[in-house]
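Working notes for the structure below.
A single protein chain has been removed from this complex, and every other one stays in its place.
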Amino acid sequence: MMQNLPIPFLVLSFLTILSALYVVTSKNPVHSVLALIFTFFTISAHYVLLNAQFLAIVNLIVYAGAIMVLFLFVLMLLNLSKETEPVKSNWWGISAAITAGCLLLIITAAFQVSGEAVAKNPVEGIGLVKALGKVLFTRFVVPFELTGILFLASMVGAVLLGKREKGNDALISKEELNG
Amino acid sequence: MLTLMIFLPLLGFVLNGTLGKFLPKAISGWLGTAAVFGSFVIALMSFMDLTGDTTMPERIYTKLFTFLHVGNFHVDFAFQFDRLSAVMTLIITGIGTLIHMYSIAYMHEDDGFYKFFAYLNLFIFNMLVLVLGSNYLMLFFGWEGVGLCSYLLIGFWYKNVDFGKAARKAFIMNRIGDLGLLMGLFLIYDTYGTFEYQDVFKLVFAGSAESNAVNTAIALLLFIGAMGKSAQIPLYTWLPDAMAGPTPVSALIHAATMVTAGIYLVIRSEAIYALSPIAREVVMWIGLATSIMAALIGLKQNDIKKVLAYSTVSQLGLMFIALGCGAYTAALFHVITHAFFKALLFLGSGSVIHGMHHEQDIRQMGGLRKKMPITYLTFLIGTLAITGFPFLSGFFSKDEILMSAFAHNPLVFGLALVSAGITGFYMFRMFFVTFHGTYRNTHHGYDKVHESPLLMTLPLLVLAVLSVIGGAVNLPQYLGESISGGLHHLLSYDGGGQFSPILMYPEHAIELSHTAEIGLLVMAVSVFVIAFLYTRNKYVTQGAVPESDEAQAGMGKVLANKFYVDEAYDTAFVSPIEAAGDVVGNYVDDKGVKGFVDGFGSGSNFISRLLSKIQNGNIEYYLVYMVIGVALLLAFNLF
Amino acid sequence: MEVIIIPILASIAVMALGKKNQIWMSALLSMLPLIFIAQFFNHVGVDGGWKTLFDQPWISDNIRFTTGFDGLTGILLLLTNILVPVIILGGIRNDENRVKITALTLFMQGALNGVFMAQDGLMFYIFWELALIPIYFITLTMSGENAFKITLRFFIYTFVGSLAMLASLIYLFLHTANYSFAFEALRAVELSHTESIFVGGGILLAFLVKIPVLPFHSWQADTYTNTPAAGTMLLSGIMLKMGLYGLLRWFLPLAPESIEFYQPWVIGLSVAGVLYGALIAIRQKDMKRLVAFSSLSHVGLIAAGIFTLTLEGLEGSVIQLFVHGINVVGLFLVIELIERSTGTRMLGELGGLAKNNRLFMIFFMLIALGTVAVPFTNGFPGELLLLKSLYAYRPNLSLLAGLTIIFCAVYVFRMVQFSMFGEGKGEVASLKWNEILAFGIITFFILGLGFMPQILIDIVHNSIVQIGQWVSEARGVMS
Partner (left out) sequence: MSILNIFSQVEISHYIYLSTVLFCIGLFGVLFRRNAIILLMCIELMLNAVNLLFTAFSSYMGDSDGQIFVFFIMVVAAAEAAVGLAILVLVYRNTRSTDVSFLDQLKG
């Protein structure tokens, strides 16, 4: 059934998975970030394929643009670009792989058992700004406003957390932290 | 009147118990005596009423109140004064009065003087409840009550630990019997639906032959009670130990009255026993075994009171033989005469002990007859009466028992005769060693030995007279039809057919020819003569003194150690129960049950400690668990 | 209502007065409810069922504050309100904890009165638990090394039982016609056999733990030993009776269908407990432990009597629970006074106490006789009826249980012997007026009920007959 799939979809999917794997396995956090950005790009491409043009753009702007830059920024700030992460033991990796694999297996199995063909009913233009905007500002206006409040709250929170308090400068050692 | 008769001693108890401390000893003592004497007078009057007038009903009945009434279960607090109760009451209050009087002198130095009289009065009260109660439960009341008083009085000198032990032993052995009695009562109630004597006996009388198995069971259970109270094998070991109490107590409780309660119970339940030959057979053989065994042990005892105690056990055994043979009158007759002469002997021994400054070992005595003439004389009469000297009271009563035994089974007669013969040996042995020979005590000089005061010798004289003439109560037929069998007539009197007599079943007429009768008499008398001559020769002519317990050998040692029954009971019952108590308390309960329960606690503690390992604070682990959980959830939904 | 509120108010008052409070004051306060109880007896009477005295919506319209009165309730109210003054008069030591313990005792009195009067399932449960709280704090005033552990065990033990009961009550509640916890409504629920075994089992568990019947007793001895005398007396004298009362009042009427199933088990365990407790008691050296195990033995007989379901058994059990309350409090009072004077309650270290204090000796002897169930003392009629009822159930069980009359004599007289008789080792301080009064009350009941047990039976007869009817109806339906 693979053969019947269109080439662009296959390629895109392949790239997506590959880069996602790199995100997870790369020892260098900066590489991870870059790989993740690449993944987001490929996902955006998927969105385009799926006729969700607005989301594709937003994905690029918000994720690849804003959030990932934030990550990079923090990495730089904390100077974590080097491979500082202590390597976990092998069995931990194996068990994590098994766990994740199990979940994968179960989800696919679940889908195989219960999956029904979803009626294909594509509608032209729902992914466009105009169409989405209409829905967003009519039916979903209250959640939309709430999202604004959420943002405000998270912004305040982030600022508050990031602020250096007086007398809190001294580094607390791990021992002290553990009490 | 009946109520007053019963409650006078209780009043005495209450007065002495509460105010006794503030009363002078004389008043307190005479108060107790007067209470019992009052009862005696009333009892005598009532007895006259009952027997003098042919129009009198079979009993005087008083119901005080309903004791318990639950559904079908109904028990009245009621008393009846019938012919059997009357005889018992007269013995109890009559001898009780004499012993009270005696105690005034005997106990005059004791700190607990008023307490002693309070207890004695309480005992008389309980004994009266026992014999005057109109139903089995009232009997049980008195039954337990006298056991309690016996406990209190045996342990009267409470500072002595051994006395306390003896008291507890008596109470507990009695309780074992009581349990049997109680079960018997339940069975009676189960079968006949009532505790009232009259109703029960009517039903028994009307009962079918099938009920005989039940009757046998009832009879045997009641007999277990009687075993405890009347000191029969296997529950007899408490009585010798009970001699720890003051001597008047031994005379009153452990010779004359309480121990005969078992006999009373069987006579009272004659209707039931008459229907179960098996039970009677058991009663007879146990009585026989007890009688011989106790008599044998009595041969080697050196404590004056212990000898008398074993003698009592032996005599009680004789009474049970009579009961087993169906000779209820003979048993009651022996109860009466035994009460006279055994009380006399105990009081006499008390007088000796008093005169000897609380020395009880006969080996320390000797030659007392010159110092204590009255005691000597009365003691002699008592000894002659118990050993069956012709025409004294014991002679008649014992012979009646022997004859009924002969009529029942010659083998039993032979064995009973042996037992009666041994009586002669140990009694004369004690008598001669105590009063004849030379004085042997080294602590107290011979000159310090003194005769007891009048207050003590007076009861002795009265009892001596009674011991001599007591046989008149129920003279045998060969002495003349008109004067014989008074007690027998009393108990089988039916008011000219108006009511059922105490003894519902006419006794087996003793079908003996006069030759046989006289032959038996000769045998009995010759046994007496042999015993007298042998002991006189050994202890008076040769002047022998019983050897000390350590010097005993062979059979003598076994006898001196009372067949090791106490030790056997210790190993067979006391130690196992104590060990079981220890094991159950320390292991089963502490380690087992509590351990099991605590196991839940420590188990959940252990599990929670295991589970808290999982909660190690590391988020990664939590994540893994979460993922596993999600996977499991999905998987469950899936399959 | 008043009898619940007054003691609780009194308890607050005692707390507020603090050290200024005298014994006679708190004793008087604790006797106040007796006036009302007398009124109940006069005006409400013991005939004609469990009459409601007070009824108000409480937590909701269907969970009400309902108090009722009948003979059975009356007996237990009497027991509680007679014993609490006795405890306050004699059982509380004059030390820094006196005020606290007095207040807690009074509080307990209120809670217990609530338990015995409650006509609403949830109210019963709440007061049942409320009664647990004072005892917990009283026990905690002891600073023994294991005090906390033992208290915890006791608490968890009874709590598990109580929760099982709560679950059962809620199950019944959900099946009532209009969601009500009222006794009558709960009783009206028809259960299938299986259901009733579970529901009945839950209720039964709570009571069996409290009584306690054999395998559930391991909290008892330790808690008794490690509690101040007042706590021990409350526990043994009244709290245990909650379990027996519960059996009669709640278990039998609410789950009669399950009785058939539980009867042999409970009787078997109870009779086993009778012997088990007696055997252990024979070998105890600590007087408190001795009495604790003797208590196990005695209440076992009562529980067995209840489950014979005969009139003799049921009424005998009521007599005996009253009497056992009186006697066991008397015994603990004796032990407490001995310990107060000599500083020990180990039998080996005592002796000859009778010499110096004749009055104390008389009281002790009377209480001991009552415990041994000698005729003319209060222990006898109840024991007679119980053994009789057991006899009707199984004669051989009655014989086994009857062994207790022997064992009981053994251990009680052993206790008397080693503490009072023999050579003197110390003495008991002469009794003060309050102690004499406390003993006086106890002896009054020992002798009075010894002669006239019928009084108690007359009070309780109607209630028991009614319970018996319910049970036999349900059993009729079952078979």
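A few comments on the model shown:
Lettered A, B and C in written order, each chain numbered from 1.
Throughout what follows, a residue touches a chain if its C-beta (ideal position, glycine included) is under 8 Å from a C-beta of that chain, and two chains touch if they have at least 3 such contacts.
Everything numeric in this text was worked out from a predicted model, so none of it was measured.
The hidden chain, counted over the whole complex, makes contact with A, B. Within the set B:411, B:533, B:607 or B:623, the residue that contacts the chain not displayed is B:623.
The missing chain lies against subunit A, touching residues 4-6, 8-9, 13, 16-17, 20-21, 23-24, 29, 32-33, 36, 39-40, 43, 46-52, 54-55, 58-59, 62-63, 66-67, 70-71, 74-75, 77-78, 80, 84-86, 88, 92-93, 96-97, 99-101, 103-104, 107-108, 111, 115, 117-124, 126-127, 131-132, 135-136, 140, 143, 147, 150-151, 153-155, 157-159, 161-162, 171-172, 174, 177-178. Panel shows subunit B; residues 611-612, 614-620, 622-624, 627 of it touch the chain omitted from the view.
The rule we apply is simple: only the chains that are shown with their structure count from here on.
For this pair, subunit B with subunit C, the centres built from the Cα atoms lie 38 Å apart. We define each chain's centre as the mean of its Cα atoms; on that basis subunit A and subunit B are separated by 101 Å. Taken in their complex, subunit C has these residues touching subunit B: 153, 156-157, 214-215, 217-218, 276, 279-284, 293, 310-312, 315-316, 352, 354-355, 358, 362, 369, 374-376, 380-381, 384-385, 387-388, 391-392, 395, 398-399, 402-403, 405-406, 409-410, 413-414, 417, 420-424, 451-454, 457, 461.
On subunit B, the positions that touch subunit C within their shared complex are 17, 21, 65-73, 77, 137, 140-142, 144-145, 148, 151, 155, 158-161, 164-165, 167-168, 171-172, 175-176, 178-179, 182-183, 186-187, 189-190, 577-578, 580-582, 584-585, 589, 593-594, 596-598, 601. In the complex of the two chains, the subunit B residues touching subunit A come out as 624, 627-628, 630-631, 634-635, 637-638.
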